[in-house]
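Of the protein chains in this complex, one is absent; all others appear in place.
And then chain A:
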Amino acid sequence: MINYPKLYVGGQWVEPTRAELLEVRSPHDQSLVGRAAEATPPDVDRAVRAAREAFDNGPWPRMSAAERARVIARFSELHAARADEIADLTTAENGSARWFTGWTTKALSEQTAAFLRAADSFAWEEDISRATAEGTRTLVRREPVGVVAAVIPWNAPHQSALVKLVPALLAGCTAVLKASPETALSTLLLGELFNEAGLPEGVLSILPADRETSEYLVSHPGVDKIAFTGSTAAGRRIASIAGEQLKRVSLELGGKSAAIVLDDADLDALSEGLKFLSFGNNAENCVAHTRILVHRGRYDETLARLKGMVESLTVGDPADPATFIGPMVREDQQQRVISYIHLGIEEGARLVTGGPEVPEGLAHGYYVRPTLFADVDNSMRIAQEEIFGPVLVVIPFDTDEEAVRIANDSPYGLGGGVWTSDEERGLAIARQVRTGTFSVNGAPHSLEGPFGGYKASGIGREFGPVGLSQYIEYKTVSV
């Protein structure tokens, strides 16, 4: 068992105000993974006070960007050295299959390396005098935005924590990271690594907390910027608080991303690609490709291939390296997915494979069947709403224009892709779909490229230089 009975407040491990620890239990069999401290508002006050003091008077925002980068680079080395342990713990906590947590944890050093490159070439202070009248100079400075409240979900805790903390810290901000109770242990572990890397006192706090305490944090007058990843419903609430208080805010929210299968698609590449793009991380993934738009000319053939792929997915103990899909994170999440499968049947979609029953032999955990619906109309709720589980809908179309129209007929705008043997035709579609990322033939995007959403999928972008710029304020100085 791995226990974190203390909170990480400004670099110190401190007793939580509330004595009762929260229990982290495995969604596979409800066994106890460990116990963790849980923050309440007085702990938030302490953490924000530490961050405020470290920002207003401490060394971190005043040292050079290169000095801060050295601490972050050291952190990244320490993190990589414990990648297997972190992947094991995350899988035990949230049920994400071990192949996925192993792969993403290892990819984090590349993600951080991209931020370090961005910081190295970032124009922290830039002279733009050539554009001004003779005899005057104009400098544009990029200064840290202040105290950041970073609020992250349980589905990929280190990925979503570091895509916020790394650019925030590189910019010179101080931060309070709010962890989900489901992944409290692995998130608190980050405190050990930041201390070992030499992050100065006060700069970072990590607080597992429930929703009420989270709202207390984002509403706190000592916080300058909120960076949130989570549901669109929670994002709307946070944006309204930020609007009232004129706080800076970036939001990574939900999605219902479309994969468009053109009549010249390579179906081998498609089914192998969608295995990862649609079902990676148990499909508890905001950017999962969950609406599959298929050209009528190859509809039956494509359906047969997708059916075979979905039926080949191994469901079971997430710690087993042979498992592709683990359990849903909580019982309510399992029930939510099952209720959407019932809804699809009621709405008249054709159930091709899967269904609402719990998979055989897995009643001890929060398991669901990977499910494929065909003949779906894009206006159905199963095509419009984010399910956050392994349920795909297949929607037919006749022309490229119709495919683009259906893809854009969504409240969300996070990701998507197109499958075609004609790269230019694919790029033409990519340029018309209103989403923050888009892939042609499942190509992975560079970690330097911005990631985020149009419409109800969020505000702002993460990753690389654009992600770094979410944590700065511009200041124009004329002399």
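Throughout what follows, a contact is a pair of C-beta atoms (placed from the backbone, for glycine too) under 8 Å apart; a residue touches a chain by one contact, two chains touch by 3 or more; residues count from 1.
Just so we're on the same page, contacts and distances are computed from a predicted model.
Considering only "ABC transporter ATP-binding protein", "Aldehyde dehydrogenase domain-containing protein", "NADH-quinone oxidoreductase subunit D" or "ABC-2 type transport system permease protein", the record for the omitted chain gives "Aldehyde dehydrogenase domain-containing protein", by its UniProt protein name. Interface note for the absent chain: among A:A209, A:L274, A:L392 or A:V440, the touching residue is A:V440.
Touch with the chain that is not drawn comes from one residue among A:Y299, A:F451 or A:Y471, which is A:F451. Interface residues of chain A with the unshown chain, by the touch rule above, are 52, 55-56, 61-62, 128, 131, 140, 143-144, 146-147, 172, 221-224, 245-248, 265-266, 269, 419-421, 423, 426-427, 430-431, 434-446, 449-452, 454, 461, 466, 474.
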